[in-house]
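Just one protein chain is left out here, and the rest sit where they should.
Order of writing sets the chain letters: A and B. Residues in each chain are counted from 1.
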Amino acid sequence: MKIGIITVSDRASAGIYEDISGKAIIDTLNEYLISTWEEVYEVIPDEKEIIEATMIKMADELGCVLIVTTGGTGPAKRDVTPEATETVCDRMMPGFGELMRAVSLKYVPTAILSRQTAGLRNDTLIINLPGKPKSIRECLDAVFPAVPYCLDLMERDYMECNENIIKVFRPKK
Amino acid sequence: MKIGIITVSDRASAGIYEDISGKAIIDTLNEYLISTWEEVYEVIPDEKEIIEATMIKMADELGCVLIVTTGGTGPAKRDVTPEATETVCDRMMPGFGELMRAVSLKYVPTAILSRQTAGLRNDTLIINLPGKPKSIRECLDAVFPAVPYCLDLMERDYMECNENIIKVFRPKK
Partner (left out) sequence: MKIGIITVSDRASAGIYEDISGKAIIDTLNEYLISTWEEVYEVIPDEKEIIEATMIKMADELGCVLIVTTGGTGPAKRDVTPEATETVCDRMMPGFGELMRAVSLKYVPTAILSRQTAGLRNDTLIINLPGKPKSIRECLDAVFPAVPYCLDLMERDYMECNENIIKVFRPKK
């Protein structure tokens, strides 16, 4: 089961600073998942075409079941991750962004500036996360309980998680 | 006053199982409404073109004031009801989907997988509901208090409801 992690950041991709956000996602997924998984990890600049090409490669060529991005979801001029996500997805999942913003709003009123979204490209789920490690964890803790069942409905891999870390929910049939 | 009920389901439309969801909507509307209304009910497969054609017929030819759908709002490959809704609507009403997901989230974390939306095709209001009867009722109970005033603003029929069942809200002028 491959999972793509994309850090979208001009400065991290130029080596100006280390990418701690992408690594925070990988650490969190390692804590969550009991299932064996393989990471596909890239650090790229805030260029719409590059973000799209990276998502398409991870989804179509590498067969990732899930792609999570970090960065590029705010109102700064170079922030275009949600637009790239919408371009490559054939169907959007507005509930992810709504819940992540609602959760972040408990901590900071500037949570409404987060334009993050989620969607489906064929049978790959793509989720935008915020840029800061603390917010990443808050958002993943909020939405991840729904991810394994989402993959079930998409007829992808059965994802098992560590119940002590994250309470995954699968409705009884 | 005509109200359209569309059950979107490959299996129900093929007769593999009975459509209990569409019937749950009809039962709920019968409980809610004091105004005389006529149901226009169809069970159709998860085909975008068929969903769109059915909505267009109910809105443009039959003059339904309201169309409610059930099914096809999740992340499964065949789920395209929100996309069909967006195609036929000229204006979207994001507040319906937001509230329905927020309400369902109180019961299950997988509520964020519901991609349901609502919108306006000329002077017809179209609302996507989830597939399961229990969730249908929770969602209708949440959004229906706003429906009669919505029809007022759209200059359609005056819809009267049973106050003991559903507390409709019309702001004082």
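Operating definition for what follows: a contact is a pair of C-beta atoms (placed from the backbone, for glycine too) under 8 Å apart; a residue touches a chain by one contact, two chains touch by 3 or more.
Fair warning: this is a prediction, and the values are worked out from it, not measured in the lab.
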| item | value |
| --- | --- |
| Touch with the omitted chain, as defined above, among B:24, B:111 or B:143 | B:143 |
| Among A:2, A:57 or A:101, the residue in touch with the chain that has been omitted | A:101 |
| Subunit A residues touching the omitted chain (full complex) | 74-77, 79-80, 82-83, 94, 97-98, 101-102, 105, 108-115, 117 |
| Residues of subunit B in contact with the chain not shown | 91-96, 98-99, 102, 120, 123, 125, 143, 145-146, 149-150, 153-155, 167, 169-171 |
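Here is the rule we go by: only the chains that are shown with their structure count from here on.
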| item | value |
| --- | --- |
| Subunit A-subunit B separation of Cα centroids, rounded to whole Å | 30 |
